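A single protein chain has been removed from this complex, and every other one stays in its place.
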Amino acid sequence: MEELRKKARELLTSGAVKVIIGYGPGSGKRVRAVFVRKPEQADLLICDDRCLQNLAVYLTKPEVKALGKAAVVARLPTLRAILQLAAENQLTDGQVVALGISPEGKMTELSQFKAIEEFLAGFSFELSAEEKATLEKLDQMTPEQRWQFWQEQFAKCVRCYGCRASCPLCYCEKCLAECNQPQWIPAASHQIGNLDWHIIRAMHLANRCVNCGDCSRACPVGIPLHLLNQKLAEEVFKQFGARSGMKAAQEYALCNWKLEDRENFIK
Amino acid sequence: MIIEKKLLKQDSVEKLFAKLKADGRRILAPKAQGDEIFFEQVASASEMAKDYIQTTLSPKGAVFPRVEALFRYQMEGKDVKIENNSEPQPTVIFGLRPCDAASFAILNSVFSWDYQDSQFKSRLAQTAAITVSCSRADEYCFCTSVGGSPGDTKGSDILLTRIGSGDYLAEILTEKGKAMVTLAPELFAEAPSEDKEKYLAKVPVKFDLKKLTEKLPEAFNNNELWMEQSLRCLGCGACAFVCPACVCFDIQDESKRESGVRLRCWDSCGFSLFTAHTSGHNPRPVQSQRWRQRVMHKFSYFNDRQKYLGCVGCGRCSRKCPADMNLLEHLKAIAEAR
Amino acid sequence: MARIGVFICHCGENIAGTVDVFKVAEAAGKFPGVVHSVEYKYMCSDPGQTMIKDAIKEKKLTGVVVAACSPRMHEPTFRRACAEAGLNPFLCEMANIREHCSWVHEKGEATTQKAIELIRIMVEKVKRNKPLYSIKVPVTKTALVLGGGIAGIQAALDIANAGHQVILVERSPSIGGHMLQLSETFPTLDCSQCILTPRMVEVAQHPKITLYTYSELESLDGFIGNFKARIRRKARGVDEKLCTGCGVCIQKCPQKKIPSEFDAGMGKRTAIYVPCPQSVPNQPVIDREHCTYYIKGKCKICEKFCERKAIRLDQQDEIIEVNVGAVVAATGFDILHSKDFPEYGYGKYPDVIDGLQFERLASASGPTLGAIKRPSDGKEPETVVFIACAGSRDDAKGIPYCSKICCMYTAKHAMLYKHKVHNGKAYVFYMDIRAGGKNYEEFVRRAIEEDGAVYLRGRVSRIYEEDGKLIVKGVDTLLGAQPVEIKADMVVLATAIVANQDAESLAQKLRVSYDPYHFLSEAHPKLRPVETNTAGIFLAGACQAPKDIPEAVAQASGAAAKVAGLFSSSELSREPVIAVVNRLPPPVFSTCTGCFLCEKACPYQAIEREEIKDRKGNVIKVVAKVNPGLCQGCGTCVALCRVKAIDLQGFTNEQVYCELMAL
Partner (left out) sequence: MSEFEPKIVAFVCNWCTYAGADLTGTSRIKYASNVRMIRLPCTGRIDFMLLLKAFEQGADGIIVSGCHPNDCHYTAGNFHARRRWMMFRSLLDFLGIDTRRIHFAWVSAAEGAKWAEFVNSVTDQVRKLGPNEQYQKLSQAGVE
């Protein structure tokens, strides 16, 4: 943590960056995103296991962009999000300094995408055993049980779009949910509207989601939305061998194809 | 104004539910779903969540549903047949908190401000509130700073306070409350001469409301303040959707060939497109302005026009904010600013 | 408000016999927005079309639905009729109540109901149709011909003779292709070089043809009428402007033992060389892989002896850019190579050769000056076995197709051998004889009957060497699968014709599709055999499939005619069914987020990037833009775009959505 504060002070003092996006003290025991702009505020920065929010979400916010070049405290999913954003032309190399935090809490300054790629190459992007088990459990249910499970979950959805707002890859200025003429997704939070919304969001994040889990954490009504994204991420990996956020020049599996793609359902 | 004080034995709640149901009322009560608690229709008191400070969503859905049909239509040749929504079912909300109960008046002040919203009013008329006062509070609670309290009776028809024995001290507050007692007078015993105060949670006053409301108009132009406070705001609608007093809605028409329905759905001023015009112009293009709108609306404009605050201090918005936007903290900062 | 007219065709009894057209007309008349609904015996007839035209004028129709046959049949007819009545043709849609309804269902209520619903779907669509206008694209009247074999030569000459500029690009140092390697050609046995070389010279001298040999296509951008090709001119090592082709350098070159590609390895060449004396251009190239100077750093003998000082040892590859309006791919074929035939000892035994090698042996200008001498010891072979279908029609080799020309050239080889070695024995192993061409069957019969080639129907299983003879083991299926063993002096394999090794990468450069064997695909196997599915790119010769010379020439002339047709006007008109990225007033400009995932997905590279700038020229955002010339309207980008910033004219999101809602 001291190391991080020191680096933050350095970066701000030298003028290398104008703002450090990091974690600071929040309500009660919580931590929250802070935007440190003066070297003397660097002591606000915290880095511990409460710091889970994917701060890459702020990199595409106009208000934050307006603050100038940013350094961002970045755990692995955040780093992946940065590369994915780069692959989607939302960030350019050198526009952001990542203060990469390894799972052990060690900080590494990563100022180029290439450095991030190399750093990430050292870590596996596999789901944890626990995460796999959860998916497995759902996979083993009958379709009726799965339907029941998701219908109960989606019934809670109020369409606050917290999932979308907290997602670093949901940067579209006008989300499909706001498109009318035609209104693909009913704006109402009834069952159909909610089902459509969550299907479409999951599809849009296939091979883009970096598995930070912020959608589920942001959800005020406790829908385990990350499961949808994990499911598709696993599927994309299994079928097409692709993972998101590995390279700044990432190829998107769904704008690509191979002659030997295999399915078993097309007659 | 208390009509009567009674004692409701803890094991009588189930019987009360039976009587209410027998009277054709549906009962909405807090029910746990995982870590979250929602007001849902219950068949038995045993389904209720045992221990909670506050529910995830407020009970406002009973009078102002998340999605509500305003009318349905059917086209027949060149004619259109309109079918209005049927009368709402009589409903008892059980186990809401005093802050939630206080919110009904706020909602009502909007829905009967200039235009009398008949659908809202009939739902409200059909709804009775059996509130349970708060024995616990957390750091997000600030009802006392906005004119409420853990044992406040505003908006409730019956207020229950759990006393030492585990039974409830019941304050029958309105005619609606009395009517419910009349359904099962045998369940309501003589009240003990106990003071409910000692069973209530302690919620200290956290800021000076008067100072806040005085300072807000001049704070309006303090762009830096709003920007600083809202930099981390993600622009979702969670705060508005968990809020018991937020009333913004969106009208959506859904049609299938010759028939359709007009829906009223919750909306949030925190959404970037909330104020977007068809032309593409957006009078509140940045999040700081939307945050300012949220604060100003609840604590300044509302206060001026409706003579109510748009906030009951339940703390839900802060508890549920994915970016830890703490309303109380920000209000305090404004109230205490020089 | 929409004012839609619905016109229901009886198609005689074709529709009316199954569908209650009167009921349909009545039902359609009640659809919201429909102001006119009539039925008629034959809508496509003159009176039928007049009904539509009159109604458009009298009822002020804003859209027309013709419920009749498939739009693939009469959509152009009815759209033209609408246009003649002053209605934008794209405001006319067809409901297919014949092929998709009356012809495939029984007479009855359900079928009539289906017809009504099909019309309702189209009424809802047409209400959302917008007037569209054909897209005009200018045409650069220069053709790029890839490949200087007979197909490329023919195409280039035909296009040039039609008065258009041609750029002919050939990968090897000379044009002529495989045909130049051939000794004589079936079924006439005329000398290949005698008929080809005049054409080659004509190409070189044609004022409208620019020839780039020893060059390859690097990339192709753009679209029909407006391609931009980048051509790599490989370093020749010789200044073409100065070189007179005197050949002194070739004589002096110390490297003389390099297997000649032109002679298919049967002869040798030098490091500075021309493929053959008839080469066009007759200017040598330096093979840097074998040149002493490039290997050891010294030599320069050629430079020393060149009087014209035309040797350029330091020459680099050069990339030139040309604008062309059409491309003819005539890149030819390859044959299956030795590694694929271990069972025949091809590559192991020098006297097991392929057809092209035999051509060089038989050629009067070849390494043996036309004498049939076997490679191992130069002796005249007394017994030669020819194996047709070496690899072709063989699933085990991954080549299920027929190479088409082998039957004929094997007969020719047997014949040529017999003409040259009168007492020699020629055996031909074959699976079937396919001689379906003018004078082809007669030719094969001549080989058998007049020249005495022995035809054995069956396959050869193995070839091995024993006592200086090649033992060919096979079966004769006509004699009840009797094993046959022939002691041969030489074996000629009619190895399968395969696509060039880099055909796939060429296809990708050209954005044309290709089959599993990497032959380039025509747009339609019957009706558009010389076009590809990328507009403006045409096919000629064996790059599309195995072909003999007359076929290759015919296709080349076909392609040339297509190019000449394309170049006959200075502007192209295209259907406006293309994708469009939305543009909105500021501050939004476009809902495109600039993720450019569509860029990769587009099969036509039609997605471009546009910078949106403020008045001072600062970039506000970068958004996608569809090049209307390149876009073919598949709509893959539309389905991919998360925010629906892209839409497909003619099949917009709103149109399709409303079609669905009508169900």
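Order as written gives the chain letters A, B and C; numbering starts at 1 within each chain.
By definition in this document, a contact is a pair of C-beta atoms (placed from the backbone, for glycine too) under 8 Å apart; a residue touches a chain by one contact, two chains touch by 3 or more.
Quick caveat: nothing in here was measured; it's all calculated off a predicted structure.
Trainee: Kindly name the visible chains that come into contact with the excluded chain.
Mentor: A, B, C
Trainee: Please pick, from B:69, B:200 or B:269, the residue that touches the omitted chain in the full complex.
Mentor: B:69
Trainee: Where the complex has a chain not shown, which of A:35, A:58, A:113 or A:150 is the residue touching it?
Mentor: Touches the omitted chain: A:150.
Trainee: Which is it among C:30, C:57 or C:72 that touches the chain not included here?
Mentor: C:72
Trainee: Hey, which of C:103, C:349, C:401 or C:464 is the one touching the hidden chain?
Mentor: Per the contact definition at the top, the residue touching the missing chain is C:103.
Trainee: Since one chain isn't shown, list which residues of chain B touch it in the complete complex.
Mentor: On the chain B side, contact with the omitted chain comes from 65-69, 256, 261, 263.
Trainee: For chain A, which residues reach the chain that was dropped from this view?
Mentor: Looking at chain A, the ones touching the missing chain are residues 138-139, 141, 143-151, 155, 184, 188-196, 199-200, 202-203, 206, 228, 231-232, 235-236, 239-240, 253-259, 261, 263, 265-267.
Trainee: Given the full complex, what residues of chain C touch the hidden partner chain?
Mentor: Against the left-out chain, chain C lists 70-73, 96, 98-101, 103-106, 110-111, 114, 117-118, 121, 511-513, 515-516, 521, 533-534, 577, 601, 603-604, 632-636, 638-640, 648, 650-651, 653, 656-657, 659-661, 663.
Following the convention adopted for this analysis, only the chains that are shown with their structure count from here on.
Trainee: By C-alpha centroids, what is the most central chain here?
Mentor: Closest chain centre to the overall C-alpha centroid: A.
Trainee: Would you mind checking which pair of chains has the most C-beta pairs in contact?
Mentor: Result: the chain pair A-B has the most contacts.
Trainee: I'd like to verify one number: the distance from the centre of chain A to the centre of chain C, where each centre is the average of its C-alpha atoms, in whole angstrom.
Mentor: Each chain's C-alpha centroid was found; their separation is 45 Å.
Trainee: As a quick test, compute the distance in whole Å between the mean CA positions of chain A and chain B.
Mentor: Chain A and chain B have C-alpha centres separated by 32 Å.
Trainee: Tell me, which residues of chain B touch at least two other chains?
Mentor: Residues: none.
Trainee: Going through chain A residue by residue, note those that touch at least 2 other chains and give them in order.
Mentor: 174
Trainee: Spell out the part of chain B that touches chain A in their complex, as residue ranges.
Mentor: Chain B reaches chain A through residues 33-36, 38, 56-57, 66-67, 138-140, 227, 230-232, 234-238, 240-242, 250, 252, 254, 263, 265-266, 268, 271, 273, 286-288, 318, 320, 322-324, 326, 329.
Trainee: If you look only at chain B, which of its residues touch chain C in the complex?
Mentor: 75, 77, 255-257, 279-282, 285
Trainee: Under the definition above, what is the set of chain A residues touching chain C in their complex?
Mentor: 88-90, 171-176, 179, 181-182, 184, 204, 251-252, 254-256
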